[in-house]
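What follows is a single structure, written as structure tokens, with notes after it.
With one protein chain held back, the other chains of the complex are shown just where they sit.
Residue numbering begins at 1 within each chain, and the chains themselves are lettered A and B in the order written.
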């Protein structure tokens, strides 16, 4: 009896600074993935829904939803980076430099950019820069994340303490891989508001709620070939403190983005995720809501589009109207806050402003 | 804090007679939608299942299932018409004039054809004629429906009372957009019965039952980008009388159509839905059954096909054998009746009759 062929993933000691990891499992993205993503999230952003609209805008086809792309590509890193993670601590510098279309095949590579052993000696933080490519070797996704990973041998202290610097807000790129927006038909997008209409500090209480059952979030996570056990193995989780399967945090992001359509329907592109925190766990049966704050109004040198830096707060089983702040007086997240996402979207300007 | 950008939909006073509404969100229908529809309903009608069979019949590809098409197109009207509806009161004159294929992009426009303020002054009925088009501007779906919608301001009486006339049975069109049926291979369709075999008054007790879980019906409804909250938001629905998410009535129609395959497997096309009533609500966990009555045998001037007007009664948690009539002695639907659908199908005649 031998388990030597079983991949148990990497522990803190297994990572080396500046090491490059080529993650397995290239994946061709298909129309099936696009339809499943709509079924799993109810997403209504017009650019990802209509080939005709995408062509009118200058695309060859409707581009893949940025967050669907993120999940499919991100999923590849789990086996090497986070299968033994205690916690996903954060994301930064998530960008989507090249649009991806049905038929494209995506893959992922990562570099270990930081390692910090924790003072308790039992675990360490691993900082990773991951870069996804299409079949033409164009960079289609780049992100940094850091996770707390178990050590295999707690008796040995590595004493390593290399923390990389990361941007707290992704700087705006003057070259955007987006066709010139000559016209946005608000009768197609379902939303009448453009870049000029948003005000710094404005808050949007998105009115829709969406209950997520266990089948929903596990179907989504399996679609992404993300094999983190805590999302799938209810038998194992019953012996853990939470007592049940945890929803993949990425699905929470997807649902909040989908709900944010009502109020942000013309925010057709994700420019960047600046940072993200899964403040509390989400479980099957929870109903998700969210509200968004406009953190910043960012002008772009292109005059057809502008950017909005947003903070979307995901909530479970409580409506936005009932929540004024995500944190309590002690600066801790309320137990019903499940997501605190700082991201930047691209949104057309009014046509008359071109 | 401002919610001015949130689309809260239309209230009774917001609708104007003869007003035309262009609904947002054009949608490209893909192979992913086709597969999901099979997974969500178990549908077995051969024409929608096999490209080879469709080509043999003269199609360029397998056409999209009529009811799948209906749901995707119908879903676009929810935000403008029925998001504030108290009740969906009825459908009429639902027709499918042009086949739709994978890759087609569909959109929807509506005209307000009637408005009737209710005597209690709190709500009104809105009558809508909706027309769906493909990317070639061909009419692919036309339907009328009427919904009871809340008023915003109950103190003002509009006194409007314009009720349109509607056909109770869709008249038969002599020009059908269906290839000449030269042969139907019953070894492919799985059913040996043709138009001549059905008898007016005949009843078919379809033997299969299908239990629908919450994930099933919410995945279906999200696939259709139908954002009516009562199907998704269990948190909200817990404070309502029904206490849980309601299944989208359209999914009940899909399941009944799928179950009707056993007995009506050669009824490959929906010609029209004449009228439909969702007699009682359906919830996750309910098992659906149905039976069909042949209301009429309709000859067509084409000799390769004929029409059957059917009444399919959808049931929950009771088999057709146990049900003789959908209504009780007071002419009210039994609590286990969930659908009363009057529709007309197209079915080939025996080849020798051509």
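A few comments on the model shown:
To be clear about the criterion, a contact is a pair of C-beta atoms (placed from the backbone, for glycine too) under 8 Å apart; a residue touches a chain by one contact, two chains touch by 3 or more.
Please read all numbers here as calculations on a predicted model, not as lab measurements.
Touch with the chain that is not drawn comes from one residue among B:9, B:114, B:263 or B:326, which is B:263. Remark: the residues of chain A touching the chain excluded from display are 1-3, 5-8, 22-28, 30-33, 35-36, 79, 103, 105, 107, 135, 213-215, 218-223, 225, 227, 229, 232-236, 245.
Residue-level contact of chain B with the missing chain is found at 30-36, 38-44, 46, 49-53, 62, 186-191, 193, 197-199, 202-211, 213-216, 219, 262-265, 285, 287, 289, 317-319.
Operating definition for what follows: only the chains that are shown with their structure count from here on.
Chain centres here are Cα means. That of chain A falls 36 Å from that of chain B.
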